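All protein chains but one are shown in place.
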Amino acid sequence: VRLAEIAAALGLALEGDGGLEIEGLGGLDDAGPRDLSFAAGARYRRAFERSRAGAYLLPPGFDAAGRACLRTPRPYADFARAIDLFAPPPPPAEIGVHATAVVAPDARLGRDVSVRAFAVIGAGASVGDRTVLHPHVTLYPGVSIGADCVIHSGAHLREGTRLGDRAVVQNGAVLGSDGFGHVVGADGRRVTLPHRCPVEAGDDVEIGANCAIDASHHGQGKDEAGVTRTRLGDGVKIDNLVQVGHGCAVGEGSTLCAQVGLGGSTTVGRNTLFAGQSASAGHVRIGDGALVGARAAVHDDLEGGAQVLGVPALDRRVWARFVASRARLPGLLRRVRAIERRLGIGSEEGSD
Amino acid sequence: VRLAEIAAALGLALEGDGGLEIEGLGGLDDAGPRDLSFAAGARYRRAFERSRAGAYLLPPGFDAAGRACLRTPRPYADFARAIDLFAPPPPPAEIGVHATAVVAPDARLGRDVSVRAFAVIGAGASVGDRTVLHPHVTLYPGVSIGADCVIHSGAHLREGTRLGDRAVVQNGAVLGSDGFGHVVGADGRRVTLPHRCPVEAGDDVEIGANCAIDASHHGQGKDEAGVTRTRLGDGVKIDNLVQVGHGCAVGEGSTLCAQVGLGGSTTVGRNTLFAGQSASAGHVRIGDGALVGARAAVHDDLEGGAQVLGVPALDRRVWARFVASRARLPGLLRRVRAIERRLGIGSEEGSD
Partner (left out) sequence: VRLAEIAAALGLALEGDGGLEIEGLGGLDDAGPRDLSFAAGARYRRAFERSRAGAYLLPPGFDAAGRACLRTPRPYADFARAIDLFAPPPPPAEIGVHATAVVAPDARLGRDVSVRAFAVIGAGASVGDRTVLHPHVTLYPGVSIGADCVIHSGAHLREGTRLGDRAVVQNGAVLGSDGFGHVVGADGRRVTLPHRCPVEAGDDVEIGANCAIDASHHGQGKDEAGVTRTRLGDGVKIDNLVQVGHGCAVGEGSTLCAQVGLGGSTTVGRNTLFAGQSASAGHVRIGDGALVGARAAVHDDLEGGAQVLGVPALDRRVWARFVASRARLPGLLRRVRAIERRLGIGSEEGSD
């Protein structure tokens, strides 16, 4: 594709040789002379200078040093758009219901849905317009999915789960599994609490591969409408292998990275980030915009905007200072013992 | 439902206005004037006083302060029973074998089983009375499942897995996946150890969504009967995304919370609790009633009743004192350096 054509397709201003043939895409470090790359801002200056790409998406004011470029205030977002020019999306799933799918007579299917092989749609379920159910998807009775969703193969949506529009659910994800709660009953044996309050997710939600998002029970928190459920707000993005316990509420625009675990009844604000393998205990409130760092574990409520690390989690700067000094603890013990000897103080730890 | 009817249905003594109309259920903080709530004991006194519920399940001796209540020694367990009155269980799965299921000719099915769409039952497998296999369940050859079990969609039970009665397996769980073990062979390449000793679980076992419970190999521990297998005792409850390595034995009544990992050949006693994201290394013995706290990692044997936290795990009180003091370590380094200067001691750490 000639660079001028790319500029036209993306609607961007071209600087330099529009006749340049571009064959692919690449990050600054990896792109070759036939690739289009991008620099998102000034901190990529050195990588840009080292880069061997043929052309670049650059923000206004970024010195192109004479190289061919397309100008855009959002180089990364337009790089994402450029992907369609070089690696077109897979052909759309065939419209219609595959002959092998099992669809309950009272299920409601929107227009132009695609229901692939061995999909199961339970009684009373509904699927919005243009939504795709890949092979082996199971919708239990009463599930409701909006329009323009993609549910990948092997995903399971349990009784009454509700998904908004434009959701993407990766393979093997489970929404609405029974929450984990037991009570000791009259005979001293554990009774399993029935979890009959389904999961409800807003629009533009993404759920990663092999996640588990639990349903909740009637003793858990109600939302503004007085209804108990596990809630994922609009635009919540969840990576793979994440556990969301019963009765959690995750606010709009929040992000849970891979292998995160939220204990039951956790309330997470808007636009928060849980980095990889981080966690919160149950019944914790996390404020808007909080950042829970990789592997951190939150045991107490966090204010909006808090940034924490460690187990249990601390302010990230306090944690950083602790981490920077921890290797010196053994030497410190020896130094204090030497001081005590000098002062004739017997150590309070006999075996020192 | 009138409160008097609820009292009758649960077989509990009523105090207050039996004519009160109750429409739902809720925890103390969330219940409204038309909800039934519960207080499990004296430590919920303040929450009870703040609560706006219409009626309560209360233990004997808990001052009802004039509010309508039902008396029970087990408020939470009876709250669980009350759920059936307001949110009845989903209709039972249809009895019979769905036309699309693939059942081996020599498989044995008990009375009133429900085998739903696309279930696969391998050669020689058996399924007990009234057990439900939801869509897309796969039973490999030789699997044996007891009576009154529920196996949710997309669960996979590998060769020879045995489950007792009343088991519940959530969606996507895998029982009997090949254990992870390799040996360097004659040509210097790794050979995979065959894992042909299946998983055996007792009665009343629950397995969470997307768990992985591995089969074991013949070099691993035998049980009292001299048989090698991965064992889950009666009443073991396992939450989502848990890994149980090859050859583990988990004792009766033990609980593994979400994202726990047990290394191979771990022996866990009865009535233990592994909290969320905790773990044990392989070949470790954990005594009865031990409590492994959230995110703790056990590397050595634990005595019965031990309560541990941290990585590697410590007694929980020792861990708590360490945690409370860790943020002061950087300041302590400065203070000791000041003392050394005062005493004219050169620091042993040159760059201090």
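The chains carry the letters A and B, assigned in the order they are written, with residues numbered from 1 in each.
The working rule: contacts are C-beta pairs under 8 Å (C-beta built on N, C-alpha and C of every residue); 3 or more make two chains touch, one makes a residue touch a chain.
Here the structure is a predicted model, which is why all the values come from computation and not from measurement.
**Student:** In the whole complex, not just what's shown, which of A:7, A:107, A:163 or A:241 touches the removed chain?
**Tutor:** Among A:7, A:107, A:163 or A:241, only A:241 touches the chain that is not shown.
**Student:** Using the definition of touch stated at the top, determine which of B:51, B:72, B:259 or B:272 touches the missing chain.
**Tutor:** B:259
**Student:** From the list B:2, B:108 or B:222, which touches the chain that is not on show?
**Tutor:** Of the listed residues, the one touching the omitted chain is B:222.
**Student:** Of A:18, A:185, A:276 or A:312, which residue touches the hidden chain?
**Tutor:** A:276
**Student:** On chain A, what residues meet the omitted chain?
**Tutor:** Residues of chain A in contact with the hidden chain: 24-27, 29-30, 32, 38, 74, 76-77, 79-80, 83-84, 86-87, 89-91, 98, 100, 116-118, 134-136, 152-154, 168, 170-172, 204, 206, 208-210, 235, 237, 239-241, 253, 255, 257-259, 276-277, 294-295, 311, 323, 326-327, 329-330, 332-333, 336, 339-340, 343, 345, 347-349.
**Student:** Touching the missing chain, which residues of chain B?
**Tutor:** 100, 102, 118, 120, 136, 138, 140-141, 154, 156, 158-159, 172, 174, 177-178, 180, 182-186, 189-194, 196-197, 210-212, 214, 217-222, 226, 228, 241, 243, 245, 259, 261, 263, 279, 281, 297, 299, 311-312, 314, 318, 321-322, 324-326, 328-329, 331-332, 334-336, 338-339, 342-343
The definition used in the following text is that only the chains that are shown with their structure count from here on.
**Student:** Taking each chain's centre as its mean C-alpha position, how far apart are chain A and chain B in Å?
**Tutor:** About 25 Å, centre to centre.
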